[in-house]
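Everything below concerns the one structure shown next.
The other protein chains are all here in position, but one chain of the complex has been omitted.
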Amino acid sequence: MDLSFSDKEIAFRDEVRAFLQTELPAHISDAVRKGGESSKELIEEWHAILSKKGWLATTWPKEFGGPGWTPVQRHIFEEECCRAYAPRIVPFGVNMLGPVIQAFGNDQQKAEVLPRILSGEDWWCQGYSEPGAGSDLASLKTRAVRDGDDYIINGQKTWTTLGQHANKIFCLVRTKADGKPQEGISFILVDLETPGIEMRPIKLIEGGHEVNEVFFTDVRVPAENLVGEENQGWTIAKYLLTHERTNIANVGFSMQALEEVKALARKVIRNGRPLIENPHFAARIAEVEVDLEAMKITNLRMLYQAQKQGAPGPETSMLKIKGTVIRQALNDLARRALGPAAAPFPSEMLEGNMALAPANHANEAASYFNNRKLSIFGGSNEIQRNIMTKAVLEL
Amino acid sequence: MDLSFSDKEIAFRDEVRAFLQTELPAHISDAVRKGGESSKELIEEWHAILSKKGWLATTWPKEFGGPGWTPVQRHIFEEECCRAYAPRIVPFGVNMLGPVIQAFGNDQQKAEVLPRILSGEDWWCQGYSEPGAGSDLASLKTRAVRDGDDYIINGQKTWTTLGQHANKIFCLVRTKADGKPQEGISFILVDLETPGIEMRPIKLIEGGHEVNEVFFTDVRVPAENLVGEENQGWTIAKYLLTHERTNIANVGFSMQALEEVKALARKVIRNGRPLIENPHFAARIAEVEVDLEAMKITNLRMLYQAQKQGAPGPETSMLKIKGTVIRQALNDLARRALGPAAAPFPSEMLEGNMALAPANHANEAASYFNNRKLSIFGGSNEIQRNIMTKAVLEL
Amino acid sequence: MDFSLTEDRQMLSDTLNRYLAEQYPAEHRIKVAYDAPFHDATKWAELAELGVLGALAPENVGGFGGAGFDITVVFEALGRAMCPEPMLGTLMASRLLAAAGEDQEALLDGSARYAVAIGEIEAPYELDHIATTATGETLSGRKSCVYGGNVADVLLVAARNGDDLSLYAVQAADAQITGYGLIDGGGAAEVMLDATPARLILQDAKAALEDALDAGALALCAEAVGLMDVTNAMLLDYLRQRKQFGRNIGSFQALQHRCADLAIEIEQARSITIFAASRLEQPDRARAVSMAKNLIGRAAKLVAEESTQMHGGIGMTWEYPGSHYTKRLVMLDHQLGDTDFHLERVMRLGAA
Partner (left out) sequence: MDFSLTEDRQMLSDTLNRYLAEQYPAEHRIKVAYDAPFHDATKWAELAELGVLGALAPENVGGFGGAGFDITVVFEALGRAMCPEPMLGTLMASRLLAAAGEDQEALLDGSARYAVAIGEIEAPYELDHIATTATGETLSGRKSCVYGGNVADVLLVAARNGDDLSLYAVQAADAQITGYGLIDGGGAAEVMLDATPARLILQDAKAALEDALDAGALALCAEAVGLMDVTNAMLLDYLRQRKQFGRNIGSFQALQHRCADLAIEIEQARSITIFAASRLEQPDRARAVSMAKNLIGRAAKLVAEESTQMHGGIGMTWEYPGSHYTKRLVMLDHQLGDTDFHLERVMRLGAA
């Protein structure tokens, strides 16, 4: 048993830390610290900085332009990025499509798609969910019908995150109507400039715009845009799901959130004392802190297993469930800590000497509401419990 | 809206209170206060006192020797009995079999069975559950085969509460093997002296003996002991279930338990101060107290509905669930409050100046473990949620 | 013992529910709730005509209600409609004016809007640490998150006055008021007082302020009950209709059992609100109201979070009315004392 990183890993951590200290611009980390959505410009600026260093596509092997890191290195990198308030890397191109193209794409696709992800020329978004196919993804209805050298796509996708910034979308589409629903699905790449595509914003509960609906009406896509074989889409989606699941616990973000909520509770005055001195509020924080400390180790244990066995197992469902529960609990505490000061909307209404909340904390209520999504998307916590029932509990 | 009792009801409450003050012997209430099981002798002594007053069979109409009380009067009576630390009336004869005989029994059964319940000559126990038929009662297998003027019973019953004190048992038995399982069940009365019956104790988790297994081997029972028609047993069981469900919230017992845990937390010293001054423990108590205060009103609201509509509805499942959750939470607090002093076993090991726990609190751990049964028996809380799903939520 | 409403209250409840369903439907509500001035003056006048304001005050000051159950009937209906109108401040102001022996005809006929300015940024829920101070006939300090302060004509302000906590009437025009909207809808204001002219209306106002705060907390509890009933009905409807894996998701037992627990907590919330309403004029008012607000805080959060979770994505969208119920249910806990504040108050007040 040895919970510490190796000397090599510590050296790597120091290298990452030094890089972030010098290369992460203050106006970017300030924006992250403030909460809410990062603008397209800030994200692209940060992606470009990482790409230049060769650290954007953290999961890619060296042959495709990735850094060839171990899972532990990736974990260290992500934790340090959180500590430094770097923006989260938008995953759709680098962490989702990239590995799919590397595993299932043909040479031409590898040559065309991968470099444009690294360079930032393409911003990919995801066309998976549909209004009638959320948790039950296999029931998706968007059709792609072969017509000569093209597919013609009709249907509707939804929950397309940051689609408003994207120029490309990868989609799961139905290419066979009969047989088991899983068997008739294909994975296809679509340029969002193609005629017949309409993207409409979905306004979220807290008022933000980060997801979209995408409507496809007779959209003609070259057949060469198919990834893998026709009707192989479900296999690809499952493969992608396992890639999506590394660092699923988001421990780094929760550690950041814990420090923020503690700082907040030291600043907020309640009943003539800092809120942190209230035994009940302090106990609420301490309990989450204990859970998070355990989560850190659970996460490392599963990372260790993944590193030994090659791929994360179904136990990662645990990381998803408990990771979101902890993060949401921290959002909840930050909101509570503010009392009435959490209420102004939009939060920028009251700034400067009019501000009710301490600096960088005006968005706590919005974050709380927005982060209810964490336990819903990417396989809801209910779906994760179903997965655990079969694969871990064997019930 | 009027939450208070009427003048008449208050006068009744005072009458009950006065009765308890003069007629409930101190050695009986002392034993109840101490926790653990009451002896057969104490229970019979108390039943006799109540019977003499005409207050034993609180749910019976006057024509059968009951007091003819309203649901509110019964509620008041039960609450006052709790306050006074009277033993709980053993329900199997008076509250379960009595109403069944009144509704389904023939004149001979009414004449023979009912007076002997009131007089205490008969101590009835219940033969419902079987090793393979707990929550799924309809799958019971104990057979009663007609043979001339008799039924011959073979099978096994379990969880027979206080069967060791009983001389009679009422059973659900299978009288028809085919058709829907519910349709082949009958309700029959059996004298425990009949040859072929063996009762074996089941020792419970905390070491106590309150339930039993009952084995039937070729037990010959007169056919006249059948209550209602052959194969009408399921209807009778369901009828009985609704009777069992009045005062299912056990608010009186929880109020008693709350006062006990507060008294205990005032006596226990932790870190140089009474435990009640510890903000975390005090908050635990206060939260349950709030829930119980709400439960009192929920209980009265449903009592009011039952009084208006004649019978309790499926909403009583809520009372069962929340009532047991609250009571178990109070047991949990009492156990916690004692720290190591909760551990000695048997608790009578340390008495007098050797005692670790304050007087009357030596049994808190045993009570905690024993009362885990509350959410399991009488229709587990899971079964109650299933009932609510259909009848209340309409899902 | 009688858990039915009096005929008068039942009529008020029916009338108000019908009026709001017809005249204040979700689309209208969302428009008013998030756009300045967060208030519909026409509807306000109509509500006053319907007798909603009068129901909040007793006869001796010109109303025809004012008891705990009058308050709960009105606010439960407002909750069902998520009505963002500044009724809470009106209720609290009415009680303060009554305590001060001030005329409140203009309040009750709806022609003047009152807001109550008690909380401050470092003392949002409690009276002991109020920093706003009176000097002669003027006040200085800052009152934060004054609900309805953005549209008020008159502010009733709590301020330190020597050893007393006193109550003052301030004309809105005399103060520096910054109005803003709230994340769960409706408007509030920051009120900056800088030697602002003020009229002393009650010298020792502590008891009156506590009464007003408790009446307000009771109103919030009733509002939450209305909100929870609608939220739960929407959730159950959704579970009956939404299909995944070829089945209504309401047929999944894991969700069924969670819904059963929600139904229980909603009944508990209703019960404790009835309890608090019955104690509003009794010596144990504070403890009863704090019990209610504590339980409501827990139940409302549970119902909101579980409803969002079981709805899945749709419950996260602005377009779905349920998301606004969710926000209101959660943010209610930020008004007039949160779950922890009220549990501590229950502990402090001990046995009744």
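The first chain written gets the first letter, and so on, giving A, B and C; residue counts start at 1 in each chain.
By our rule, a residue touches a chain if its C-beta (ideal position, glycine included) is under 8 Å from a C-beta of that chain, and two chains touch if they have at least 3 such contacts.
A quick note: this is a predicted structure, and the numbers were derived from the prediction, not measured.
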item	value
Option touching the unshown chain, where A:Ala11, A:Ala286, A:Ala311 or A:Ala359 are the choices	A:Ala286
Contacting the left-out chain in the complete assembly, out of B:Leu3, B:Ile152, B:Leu241 or B:Leu356	B:Leu356
Footprint left on subunit C by the chain that the document does not show	252-254, 256-257
For subunit A, the residues touching the chain missing from this view	1-6, 9, 72, 262, 279, 282-283, 286-287, 289-291, 293-298, 300-301, 303-305, 315, 317-318, 321-322, 382, 384-386, 388-389, 392-395
Residues belonging to subunit B that touch the chain removed from view	129, 132, 134-136, 139, 158-159, 202-207, 269-272, 278, 280-281, 332, 335-336, 338-347, 349-350, 354, 356, 365-366, 368-369, 372-373, 375-377, 380-382, 385
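What we mean here is this: only the chains that are shown with their structure count from here on.
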item	value
Chain whose average C-alpha position is farthest from subunit B's own	A
For subunit B paired with subunit C, centre-to-centre distance based on mean C-alpha positions, whole Å	42
Where subunit A and subunit C are represented by their mean Cα positions, the distance between them in whole Å	37
Contacts with 2+ other chains: residues of subunit A	280
Of all residues in subunit C, the ones touching two or more other chains	255, 343-344
